[in-house]
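Below is one structure; the comments refer to it alone.
Shown here: the complex without one of its protein chains, the others still in place.
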Amino acid sequence: MTLTSLTGPTTATRRRRTWRVPPTVLVSFLVVALVVGWSVAPGVFSTQDPVNGVPADLFAAPSGAHWFGTDHLGRDEFARVVHGTASSVSSALVAVAIGLVVGGLIGLLAGFLGGLVDTVLARFVDVLLAIPSFLLAVVIVSALGFQTINAAIATGVSAVAVFARVLRSEVLKARSAVFVEAALVLGGSRWHVLLRHVLPNASRSVVQLAVLQFGLSILVIAALAFLGYGDPPPASDWGLLISAGREYPLAPWLVWAPALVTIVTVLSVNRISRWLRKTD
Amino acid sequence: MTGYRGFALRRGGQAVVVVLLAYVFTFWVISVLPGDPVTTTLRNPQNGFTEEEIARIVSYYGLDRPVLVQLLESLGRFLTGDLGVSLRSNRSVADMIGEVLPSTLVLAASSLAIAVVLSFLVAFGVQYLPKPFSTALRSVPSLFLSVPGFLIGLLLIQVFSFGLGLFRAIDTDGPVATFFAALTLGIWVSAQIAEVLIANLDHEAAQDYAGVARSRGLGQVRLLLRHLLKPSALPVVTVLALMIGEVLGGAVITEAVFGRTGIGSLVERSVASQDLPVLQAVVTLAAVVFVVVNLLADLVYPLLDPRVTLQRRPEVGAAA
Partner (left out) sequence: MAPQDRLSVTLPRPEVARPLMAVRGLRVAYGGHEVVSGVDFELGAGRSLALIGESGSGKSTIARALLRLLPSAGRASGSVELAGREILGLPERRFRSLRGRTLGFVPQDPGNALNPVRTIGAQALEAADLVDGLAKEDRHEAVLDTFAQVGLTDPARVWASYPHQLSGGMLQRVLIGLAVLPRPALLVADEPTSALDVTIQKRILDLLSGLREDLGISLLLITHDLAIAAERADSLVVLKDGVIQEAGPTAEVFARPASDYARRLHADVPALNPARYAALRDGRDPASPAKIEVQGVTKTFGSLTAVDDVSFAVPAGTTHALVGESGSGKTTAIRLLLGLEQPDSGRIVVAGEELHGRSHESLRSVRRHLQLVYQNPYTSLDPTWKVERLVREPLDRYRIGSARERGTLVRETLRAVGLSEELVSRKPSALSGGQRQRVAIARALVLRPDVIVLDEPTSALDVSVQAEIVETLLRLQAELGLTYVFVSHDLSLVRQLAHTVSVMRHGRVVEQGTVASIFDSPREEYTRTLLDSLPVGAA
């Protein structure tokens, strides 16, 4: 047997894993925490009314009184963004949850059981992959009703395919690992090995993937809301705000405020996801 | 069955199964609609269907028969190329799609071309530019992946149409407008490809053979072109094939942003009027495109990349 190149720390360079968090990641965590705060308790962050505006204040540029300015009905844009976070962000969480639970289960079963189960499940996953997520979302939203939560369900259904694929390949990789066979030789039953060795190793990459999908879902749901496949006005989903703001080119802050909030949120989420991948 | 032929047959069989399943899946989702929007559409006095027409459509679609029968008949028609009849305009769905498809295809194709060019430029830049620039360039693709695609479109319209007047927002099917629409979609696609390409190039550059090639006196340029490019670029084929669905979806969104006619506008109209046969046909066609493209990619890839083996070798403990 030829000696394959073996990697690993030598006696001289034994390094304990350091948990130093880079500053950009810290900032990202803060941003995400803030956004979560907005979605959970919007009233704490903005005391102004997102639904009823003061007509006299319409189209005010950003200022001390109105951080993001006001819209065509005199509503405080900041309040609208904050109050829209709940549906923009928590709907993304729902999408990821659906993808993770359903997709993860499918991937695990396909990887563990193999054979016919694997073939059948693989075809279902192929179907979900084949249908563009946007079109699937359009169809589901048309069927279930024009609400953001339905857009989230649709995005989640598409995400099932991604999670299923990744989990399946991770399970297959873990199953063929040397330490899994070693555990069998040590007297482990197949069940013990699957639960205690294969599963923990296969799920290591899931967290990073879930975070990544979270960011993606925010973007997809924003796009759907932009085109009207979400909660109707007076809801203030970020995508809907951008779409509404587009009508008023003289008040560019109506587009840029929700846009920047979206971008910064997704950037932070992606930064966290990349950091998770590096520390794996 | 081993060998390329067996592999091709297996893959082809899988593709057929997936297309059929996709059709069934779409049909099922649509038929699960609460209420009976078909009848609602038909019976809506505004649409002006006569009783005769209603009866004819109902019998054509078998709407008065069990769902399973409807499915089978519908599938049979689909396989012979009959995509059904629009509930709203009474025209053949195939015709309607055929009208708008070219515009979308032009958009998708040109955006793919732009994406490939952009991503290779970025990847080369990361390899060649001096340190501060290349590090900055590295984070550009992930930056763009955090921006919603439609926002890029809005920005481009703002700058180049309203700002510089290069094209008018009304005349959005002209070449200049098409270019910017393709650029919008292309930037987003290129961000994904660039990330994969940069990661692959890094990985290949760290391989032993790269160092050995450099020990033979190869400079950066020749190393990249002769050694690193092929193994890094080949996996991009697979990535692109997997992204086809997202490209189509992105094309729909871009069309909406730029106000172009295309599949996107067709979908929008059909959603508004709950014209289900059109929606079903569009979704199924998209799935077919995805399956065919991926099938081709899977069949062609092993021929290009000698690293890939198709046969499943037995688990040998003492492999020579």
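Going by the order they are written in, the chains are A and B; count residues from 1 in each one.
Operating definition for what follows: contacts are C-beta pairs under 8 Å (C-beta built on N, C-alpha and C of every residue); 3 or more make two chains touch, one makes a residue touch a chain.
Nothing here was measured: the structure is a model prediction, and the numbers come from that model.
Of the options A:Gly37, A:Gly74, A:Gly114 or A:Gly188, the residue whose C-beta touches the omitted chain is A:Gly188. Only one of the listed residues, B:Leu101, B:Val140, B:Leu218 or B:Val237, touches the absent chain: B:Leu218. Think of the hidden chain as still there; on chain A it touches residues 1-17, 177-179, 181-190, 192, 197, 200-201, 204.
Contacts to the hidden chain, counted on chain B, fall at residues 207-209, 211-219, 226-227, 230-231, 234, 305-307, 314-320.
In this text, only the chains that are shown with their structure count from here on.
The centroid of the Cα atoms in chain A and the matching centroid in chain B are 21 Å apart. Those residues of chain B that touch chain A in the complex are listed here as 14, 17-19, 21-22, 25-26, 29-30, 32-34, 142-143, 145-151, 154, 158, 162, 242, 245-246, 248-250, 252-253, 256, 267-268, 271, 274, 279, 282-283, 286-287, 290-291, 318-319.
Across the interface of their complex, chain B is touched by residues 1, 123-124, 126-127, 129-136, 138-140, 142-144, 215, 219, 222-223, 226-227, 239, 242, 246, 249, 255, 259, 262-263, 266-267, 270, 274 of chain A.
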